[in-house]
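Up next is subunit A:
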Amino acid sequence: ACGGNNNGNSASASEPAASSGSGTAASAAPAASEAPAGDPVPVKLQLKWVPQAQFAGYYVALKKGYYKDEGLDVSILPGGPDIVPEQQVAGGSADIGVDWVASLLTSQEQGMPLIQIAQIYQKSGLVLVSKKSANINSPADLKGKRVGNWMGGNEFELLALFDKYKLDSNKDIKFTKQGFTMDQFLGGELDAASAMTYNEYQVVLESGIKPEELNVIDMNDEGVAMLEDNLFANSEWLEANKETAAKFVRASLKGWQDAIANPSEAVDIVMEQAESGSTTKDHQLKMMEEVAKLIKPEGFDLSKLGYTDDAAFKQTADIAKKFGVIKEEPDLTKAYTNEIMDMASKK
Partner candidate 1 sequence: MEGNTASEVSFVSPHGQEGGTRPTAGAEAKPAPASAPASSNKPRRRSRTAPVLRILLPVLAGVLFLALWELQVFHKIFDLKKYQLPLPSAIWEAMGDNMSLLLSYTGYTLSEAVLGMLAGSLLGFIIALVATAWPRWGGGSLTLVAALNAVPIVALAPIMNLWFGDGLGSRIAIVTATTMAAMAINAYKGMAAIDPLALDLMHSYAAPKSAVFRHLRIKSSLPYVFTALKINATASMIGAIVGEFFFSSRGLGYLLSNSIKVAKMPLGWSCIVLAAIAGVVFYLVVERLEKVFIRWHPSRRA
Partner candidate 2 sequence: MSLIATRVPEIQLENVEMRYQTDTAEVLALHQVSLDIAKGEFVSLLGPSGCGKTTLLRLMADLIEPTGGRVTVAGKSAKEARLAQKYGIVFQSPVLYDWRKVKDNITLPLELMGVKKARRDEKALELLELVGLKGFADKYPWQLSGGMQQRVAIARALSMEPEILLMDEPFSALDEFTRERLNEELLAVWSKVGSTVVFVTHSVPESIFLSDRVFVLSPHPGRLSAIVDIPLPRPRTAEMRNSPEFFDLIAGIRDSFEGV
């Protein structure tokens, strides 16, 4: 019923640039255009990390058939330490990706044909945790301390934080690469470690350390927050598949709304993806709770979910520019679009 007509059809047929640009995009486009009504259009979503409640909305939408109802055949590709979603989407292994906005900006600057089509997380989930014993009561106390981060695009908020307190990350701070475990922090190799509220922070708590024993620096409080999990698409693919993208976003948002409304159900769905033994329901429930806080901060109007806030995006871009993450002022009109959101919310 839905998706009977696809606006992109004629465009894609008459646009050789798109087809030569990216193989998969090209192969996806004809499939989309020639698909008779009801034949599902394949869409591949590349996650930033392993399946977990961080991405619950997509799994819920998939499980509950929201994608299918839109006439989409969505496959969700898990991420991992060796996966850069921007690379995957630009190269055509996926159509839509999830990453942090700052990472997207760097990739766009290198000429990858990427454009943000939705912003899911409204707040930054990044915090710096330290044990009370390390005496880091304010960011200024970071001076001379060993501070960890995963780097590779996750460190910009911290750089902004250091700058705010006039700390030189090369001199005043032992800014260290942090692995994907919290072992360095737990083992005392780091004084302050980066943590996502929804995962690493929980890992620390689960290891037996009480919240009272920890100092937490929240990027949002410090005003150095950057936008995190978004949805972006291959712009060449998007050109030919706007309707498909809109359907995808619409279904995804629906999934997110369900997930936030019913975390337990969402986590059950996520757990189906996580192999038994690789994570626990408790951990994922905790994650879901925290993620919900980032997606729907207090007072946030859920109907606005997905729209990219110009001011927030600009702050992210400014921070990125200031710290050399990107060299040029990004062309914000090319960096993101709310057009897809508009299309998605129309119906």
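We take it that contacts are C-beta pairs under 8 Å (C-beta built on N, C-alpha and C of every residue); 3 or more make two chains touch, one makes a residue touch a chain; residues count from 1.
Selection criteria: all candidates are chains of the complex that A comes from, given by their letters.
Just so it is clear, the structure is predicted and the values come from calculations on it, not from any experiment.
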- Message: Please state which of the candidates 1 or 2 is in contact with subunit A in this complex.
- Response: 1
- Query: Which positions of subunit A touch candidate 1 when the two form their complex?
  - Reply: 20, 23, 81, 84, 86-87, 90-91, 103, 106-107, 109-112, 151-153, 175-181, 183-184, 187, 189, 325
